[in-house]
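Input: a single structure, listed below in structure tokens.
All protein chains but one are shown at their positions in the complex.
Presenting subunit A:
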Amino acid sequence: MAYSVSISVEAPIENQIQEITYDGQELYQSPLSMSENLARLAQKIDFNKVIPEEVEKENSDSLEKSDDESSSKDSAAFQSSLWPWDSVRNKLRNALTEVCVLSDVLAIAKEKRYMVLDPVPQEGVETKPMVQVYARKKALAGAATVLLTGAERLRTSQTEISRNRTTPDFHIELLRLRQNWRLKKVSNSIIGDLSYRTAGSKYAQTGMFEVTKAEEENPTTGSPPPSPGPGGAPKPSSALRVMVPSELQGVAYIEVLCQKDQEDLCSASINVLGSGPTATNPDIHWQQKLEAAQNVLFCKELFNQLAKEAVQLQAPIPHMVVGNQIMATVLPGIQLIISLCHSTGTDKKPPSQNPPQKSEHDHVLEHSLHQLLREVHHKNTHHPFPHPSSGPIGPSKKRCLAGPMAADRYELMEMMKSQTLLEQIIQQAQHFFMRLRTEYVLDTIAKEVKDPLIVSHWNALNSPTQSCVKINIMTHGYDSVCRTSLIVHVGEKSLKCVCRDGRVMHMSYEPQELRDLIFCQIYQHQITAVQALAKCMGWQFLANSSHLGLGAVEPLGNASSCILASPIGDRLIAVRCEPHMGVQVAIAQSPRKDFFPGQLVKERKWENLGGSFKEVRWDKMEGKNFLNKMELLMASLTSS
């Protein structure tokens, strides 16, 4: 019983078809009333079973009385309880009487003794030819009208098709629309959805739009001058009309601006669609209209997300959200302004002409903002494999492995950390400025300092928040003798410099720190280059100090120095290099020329000890650069 299914059978509500006319129209029977229905059912009663009883009744006279009694009882019963059936009973009774009379007549006629049945002579039907002609004519005329109306209808539909051949068919267009957009039929209207919900968006706003059939083409669209929009040649209006909700109409884009103390440093205006048609007029193709609306939705979601994060984030300098602007401090004195521009009205020309003025900007920040949100969408829909049937879905692959790998609390806490979109975009902006500053420092130093050449190679492969530059310091013409190289990693708010000797230095975002470091490296390079050159020239290298404690205190770094001796040891060269004062070179010679025996030092042999150093007037020396001058100096001192 529990598995029994109740099946209800009922007659179709439709009325029975009475007649189908020649033109296909159907005439329905009006439904039977209650009493008619009853009569119809009563007609179906089989009376054959009653007849033998009646015959019996006639044969047996003795039973007549009792029959009468029973019939009177019956009639009494009828009258008392089933009065509505009285008419039926009367009819039946009349019919029975007639049938009895008929059977009597037939029985008598069969004997042929009292009654004879003769055929009645048939009277021929008068056929009038004129009436027949008229009747046929009328019938033919009826048939002709039916055919003519049918032909007329076919002809009009044919002409309509031929007239509409220039504009595509509604259904073909609908098919094209269906190929690119999600549509569904709700009662009599077609509703579409342009939101990113299926792509993983969790934005609350719906992107419903309605598709309707365009009304009859008004003949004026062809005659006025075609709209001067940048959308190209205006296509003939399509058979589709797309109704987009008012909050998604128009064009939106997200603009990223970097301000330095209220003055524009760089600005990136982002038009996601590129230069799409900005008009809201109904002429534009539905595809462009839907794309624009979808873009509006995307920009709104992006801005909404950023604004939410800006309010929630605890930054040392709080982010501000005012109207359609988010303001965040990237580095001291530099603000990042993200604003949502949404133009709806008919005054669409000004925004469309602004972007060309800001043609300088690069699209990097804009692009990465969009990329970040798309990444969020992607993560919402694409969960890492495998998906265990019993396990939770959603945690990262790392988190899935945390259990079997027995991750400790610290690792689990690290996994929980995630960066918001705003944090990421701020980091990218910070990195952008760090890169800009580093480039500027390196370029200005390369311009200022000519003697050792400073060559910087930027790594082509980098990430949005990290890049790398290799700096080579070398002297022109002596690049094979000595070359100092260092690598600077540009991060988000700091710089990391790896020197040749393996020292790692961390610097803040202040460009002066990098500048000082490079200057120190330049002068260390000079000293090491002199030593390498001395080796080539056969000079001896007596002493070296990279952090000399003598002389005036340097504002940055320490002075470095070295002392070289000629191959036979009779000449000495002392070089002192300091970032602030530049290079000083002094020479001394061993049998000193100005030896005079005095009170304490009397003997002549002491003159071999060498005399005091005399400074060389370096700016008067010949040579293209420092090393060249040193080479010439060494050569001249060797030969003499």
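The rule we apply is simple: a residue touches a chain if its C-beta (ideal position, glycine included) is under 8 Å from a C-beta of that chain, and two chains touch if they have at least 3 such contacts; residues count from 1.
Everything that follows uses one rule, which is that contacts and distances are computed from a predicted model.
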Next item on the list: Select, from "Mediator of RNA polymerase II transcription subunit 20", "DNA helicase rad5", "Ubiquitin carboxyl-terminal hydrolase" or "Small ribosomal subunit protein bS16m", the UniProt-recorded name of the complex's unshown chain.
Entry: "Mediator of RNA polymerase II transcription subunit 20"
Next item on the list: Return the single residue from A:K185, A:H382 or A:R409 that touches the missing chain.
Entry: A:R409
Next item on the list: Name every residue on subunit A in touch with the hidden partner chain.
Entry: 388, 390-391, 399-400, 402-409, 412
